[in-house]
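Here is subunit A:
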Amino acid sequence: MSHSLDAYLILAGILFSIGTFGFLARRNAISMLMSIELMLNAVNLTIIAFGAFIPTLKVQGSVIALIVLAVAAAEATVGLSIVIAIYRNRKTPLVDEYDTMRD
Partner candidate 1 sequence: MNIADLPLISLITFVPLVGAVVIAFLPRNQPGAIRVTALVFALVSFGLSLLLLVGFNPTNPNFQYQEVHDWIPVFGIQYKVGIDGLSALLVVLTTTLSWISILASFRPIKERLKEYMISFLILEVGLIGVFVALDLFLFYIFWEVVLVPMYLVIGIWGGSNRIYATIKFVLYTLVGSLLMLVAILATAFSFQGATGSWVGAFDFVTLRGFAATSGFAGNLQVFAFLAFFLAFAIKVPMFPFHTWLPDAHVEAPTAGSVMLAAILLKLGAYGFIRFALPIFPAAARTFGPLIIVLSLIAIIYGAIVALVQPDWKKLIAYSSVTHMGFVTLGIFIFQEQGLQGAILQMINHGLITGGLFLLVGVMYERTHDRTIAKFGGLASRAPVYSAAFGFFVFASVGLPGLSGFVGEFLVLLGSFAYNPWVAAIATSCMILAAGYLLYMFQRIFTGELSDFLRGLGNHLTDISPIEMLTVVPLAALIVVFGLFPGLLLHMVQGTVTTVLTELNGVSAIRVFFWQ
Partner candidate 2 sequence: MSWADLATIAPLAAAILVAGLVIVTDIVLPGRRVPALIVSFVGLAVVAGLVIAVGAHPATAFAGAYRVDDLTTYLDLLFVAVIALTLMFAPDYLAARDLPLPEFAAVLIFALSGVLLISASGDLLILFLGLELMVLPGYLLAGFAKRDALSTEGAIKYFLLGSFSSAIFLFGLAFVWGLTGTTRIDGVATALRAIVAGSTPLTPGLAMGLAFLTTGVAFKIAAVPFHYWTPDAYQGSPTPVTGYLSVVPKVGAFALILRLFVGALGPLSADWDIIIVLLAAATMTLGNLVALTQDSVKRMLAYSSIAHTGYMLIGLAAWSSPNSRIEGLEGLLYYGAAYAAMNLGAFAVIAALQRRTGISSQLESFAGLGRREPFLAILMTLFLLSLTGIPPTAGFFAKAYIILAAVQAGGPAGILAVIAVLNAAAAAFYYLRVVVYMFMREPRGEPAPIFLGRLMRLGLIVAAVLTMVLGLVPGLLLPIVGNAARALTL
């Protein structure tokens, strides 16, 4: 089982779906952010799995995964700083309460 690419990919797919669900269903901005992190991790798992099981992609996989990791870190930084800024204004982390603009 651990020698099967399919198993890893399906696992990544499940994680991606969990993240998607969290993003669509949660109301809290930080929860949504965490869901996105899960999705990005699913991507990384996919990449690593390809790297491990397809000889031509071997080293590339690890490198791309590292890059994705760094991008995720940058995104988290930006997202959390926005969350903090908005919390100063609105005192609530619930996204669907940010509806001042809808008439």
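The rule is simple: contacts are C-beta pairs under 8 Å (C-beta built on N, C-alpha and C of every residue); 3 or more make two chains touch, one makes a residue touch a chain; residues count from 1.
Candidates were picked such that all candidates are chains of the complex that A comes from, given by their letters.
Just so it is clear, the structure is predicted and the values come from calculations on it, not from any experiment.
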Of the candidates 1 or 2, the one touching subunit A in this complex is 2
Counting only contacts in the complex, subunit A reaches candidate 2 at residues 16, 19, 23, 29, 32-33, 36, 39-40, 42-43, 46-47, 50, 54, 56-57, 60, 64, 67-68, 71, 74-75, 78-79, 81-83, 85-86, 88-90, 95, 98, 100-101, 103
